[in-house]
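Please find one structure pasted underneath; my questions will follow.
A single protein chain has been omitted from the complex, and every remaining protein chain is retained in its original position.
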Amino acid sequence: MATDLVPEVVQPAADSSRPAPAAKRTRRARNLPRDLFRYRWLYLLLLPGLVYFVVFKYLPMYGLTIAFKDYVPFLGYSGSEWVGLKHFQELFTGPDFGRLLFNTLLLALLTIVFVFPAPIVVALLLNELRVNVLKRSVQSLVYIPHFLSWTIVASLTYLLFSVDFGVIANWIHGIVGGQKTDYVAQADWFRPLIVLQLLWKQTGWGTIIYLAALAGVDSQLYEAARVDGAGRWRQFWHITLPAIRPTIVVMAILTSGHLMDSGFEQIWLMTTSLNRDVADVFDTFVYYIGITQGSFSYATAVGLFKGVVGVVLIFGSNLLAKRLGQRGLF
Amino acid sequence: MKPVMKQRVRYYDSVGSRVFDVLNVVVLTALALVTVLPLLYVLAGSFATESEISSRPFFLWPHKFVTDTYHYIFSTDTFVRALLTTVAVTAVGTVIQLLLTLTMAYPLAKRFLPGRALVLNLVIFTLVFSGGMIPTYLVVRDLGLLDSYWALILPLAINPFYLIVVKSFFQELPEALEEAARIDGCNELNVFLRIVLPLSKPIIATFSLFYAVGIWNDYMSPLLYIDDSKKWTLQMIVRQLTAANADSANVLQQLETVTFPEQGLKFAVVVVATLPILFFYPFLQKHFAKGVLIGSVKE
Partner (left out) sequence: MTIFSRRRIAVAAVTTALLAASACSGGGDDKGGEAASNELTVMAPLFGTAPDPNGELQQAVEKLIGKKLKVTWVPNAEYGDKSNVTLASDKIPDVMVVNEKSPSFVKAAEAGAFWDLTGKLDKYPNLKPSNEQTAKNSQTNGKTYGIYRVRPLLRSGIVIRKDWLAKLGLKEPQTTNDLYTIAKAFAEKDPDGNGKKDTYGLIIPKWPGNYASASPYDVVETWFGAPNGWGERDGKLVPGFDTPEFLKANEWLRGWVKEGLVNPDFATLDSANWNDPFVQGKGGMIIDVNVRATQLLDLFKEKNPKDFDKVTLVGNLKGPDGEKHSYPFTGYNMVMAISKQHVRTEDQLDQVLQTLDKLESKDGSILLTNGIEGRNFKVDGQYAVPLNQDDPKVKAIQNDVDKAFIQLGTRASVGLGAYALRPNDEASRAMREKFDVLMNEDLKTAVFNPALSIIAPTAVAKGQTLDTIIPDARIKYLSGAITEEQLKAQIKRWYDSGGTDIVKEVNDLSAKAGG
């Protein structure tokens, strides 16, 4: 029986204008009209956004139940037949499920380990950079790859790594010797290439948000620390990192919800007959279903499944963050 | 007001600190190069002839400099019209999105607000669940927004992910300032407008960039909701000219006069479609990238 005010309220700055401090720990009778009036400005500010969510996010939500039907666009929602859990059964018992799950999760794991931290590291490095000219130039350049479409990234990958004339491929071959490896074709190199592509394309863009967090740090804190005799490392550890930590936590929790989402277009472009076994993920699977079956229902069912996993992950990581002493999303 | 340090303060850095600085420069320069070289290739390729692109593996400057691709792009007014349309839609859209996001995030940052958790849950739910392409299309249709520019803005008015990040930023702001304002008699609205917003410049800059780019790059909305080719946005044309044809059968069955765009044209289109954002960026950059200037005069 939780209310708003229960355990998580650890606000040190207790102030008289705030209602019922934590000490009470009893359920305060909620007086709706009074609260509406008291916080009227806040509710007013909240209203437009709320309307948006209801109209554009929740009204179409009935579409989720398409997962339980055999939806034919022409027949419309009501005209389409109800099939219950058929699509889910097909999904879970199909021959591909295990492989899809494995590929999706492995890719997600690699993304968490390599791609998630990269913008943080780069943002921190940039923050510490003392050469202004370089700092500005790097900042102005690293985000540009984000704008290139995956088609171009795929062509560039091919250009650089092709077994025939790939510049990087030949360069590596020059150093390592032996037989020429076809990086683009072989299954073993599929995941590394995907991760490299993600790193190249997304890191720069990702630094922006962390730079914003660092920009908000009061430089007086650094001054004070220096005066107190703190060296560079200590300043980093005690000022910079804590400044960026909440952002990292929030980003981590939110991103966990998308764990099962893989970059569909990116993977689709890099899939070949030779690496399909490791390349197939839920998203490409669903796309292919759309082409071969035109089945929206199946696609929605997979989306629903991913959504459920996503919700569990978000609330799970939120709890984890709280246990570790961070603020979490709530 | 914060005092500005006028004198140059010298510190003696440890060896470790200097080594780090050097490494840092090296690493970041390498990063910049790795990022930039392929981009330069794309730029160079947009000014090269097709035969050069297919014969030379990787180059930074074309042997033969031509501007055919750009001529082609600007030869019809379609491209320019789409460009202007997109600029307008992006400008208006970003403002709307920012307004809605900021105003909704602020109350959600107030933990004492009744109903806050409910709304937050509703928002988080939409992060992972969506009704889908067709139901959303039907809602847009029922609102009479089909084939209008509003259909490119309103359905995406708030990005739940951004909303939550903005909310967290608001939560990190020092309470003391807000408190002081309240004690001085400001109501919540004034606190929001006069204290919180001015303090949130990095956030506003960051998310106006994110939202603007989101609309700029969005091709799904124009595809679904716009029928009138005069209202096409830039991405429709970009995709038209660069998308890989995943539909296998059609690749072969096309007629002779349907020539697929050459590589050079694809590059040129990308350059033109990206350039406007590159102009926009520096204006915002100073807001979210101040960083810390250690050991030098403060700007």
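As written, the chains take the letters A and B, and residue 1 is the first residue of each chain.
One rule holds in what follows: a residue touches a chain if its C-beta (ideal position, glycine included) is under 8 Å from a C-beta of that chain, and two chains touch if they have at least 3 such contacts.
Remember, predicted model here, so these are calculated numbers, not experimental data.
Asker: Looking at the full complex, which residue from A:G94, A:P192 or A:P242 touches the chain that isn't shown here?
Answerer: Hidden-chain contact among the options goes to A:G94.
Asker: From the list A:L85, A:A224, A:I291 or A:V308, pick the residue that touches the absent chain.
Answerer: Final answer for the missing-chain contact: A:I291.
Asker: Quick one: say which of B:F47, B:F125 or B:F280 touches the chain that got left out.
Answerer: With B:F47, B:F125 or B:F280 as choices, the missing chain is touched by B:F125.
Asker: Have a look at A:W41, A:Y58, A:F88 or A:F305 and name the one touching the chain we're not showing.
Answerer: A:Y58
Asker: Could you please point out the chain B residues that touch the chain left off the display?
Answerer: Where chain B meets the chain not shown: residues 49-51, 54-55, 75-76, 78-79, 117-118, 121-122, 125, 133-135, 137-139, 141-142, 219, 223-224, 227, 229-230, 232, 236-237, 239-240, 243-258, 260, 263.
Asker: Across the whole complex, list the residues on chain A that are touched by the chain not included here.
Answerer: For chain A, the residues touching the absent chain are 1-2, 6, 8, 54, 58-62, 64-65, 72-80, 94-96, 155, 158, 162-164, 180, 182, 184-185, 272-274, 276, 285, 288-296, 315, 330.
Just so it is clear, only the chains that are shown with their structure count from here on.
Asker: Would you pull the chain B residues touching chain A in the complex into a rising list?
Answerer: Residue positions touching the partner: 2, 5, 9, 11, 13-14, 16-17, 20-21, 24-25, 27-29, 31-32, 34-36, 38-39, 41-42, 57-58, 99-101, 103-104, 106-108, 110-114, 116-117, 119-120, 122-132, 134-136, 138-139, 143, 154-155, 157-158, 160-161, 163-165, 168-169, 171-172, 175-176, 179, 182, 187-189, 192, 202-203, 205-206, 209-210, 213, 217, 238-239, 242-244, 246-247, 263, 266-267, 270, 273-274, 277-278, 281-282, 285, 287-296, 298.
Asker: What part of chain A is in contact with chain B in the complex they form?
Answerer: Residues 4-5, 8-9, 11, 13, 15, 17-19, 30, 32, 35, 39, 41-46, 48-50, 52-53, 55-64, 66, 73, 77, 122, 125-132, 134-149, 151-152, 154-156, 159-160, 165-167, 200, 204, 208-209, 211-220, 222-223, 226, 231-233, 235, 240, 246-247, 250-251, 254, 257-258, 268-269, 291, 296, 300, 303-304, 306-307, 310-311, 314, 327, 329-330.
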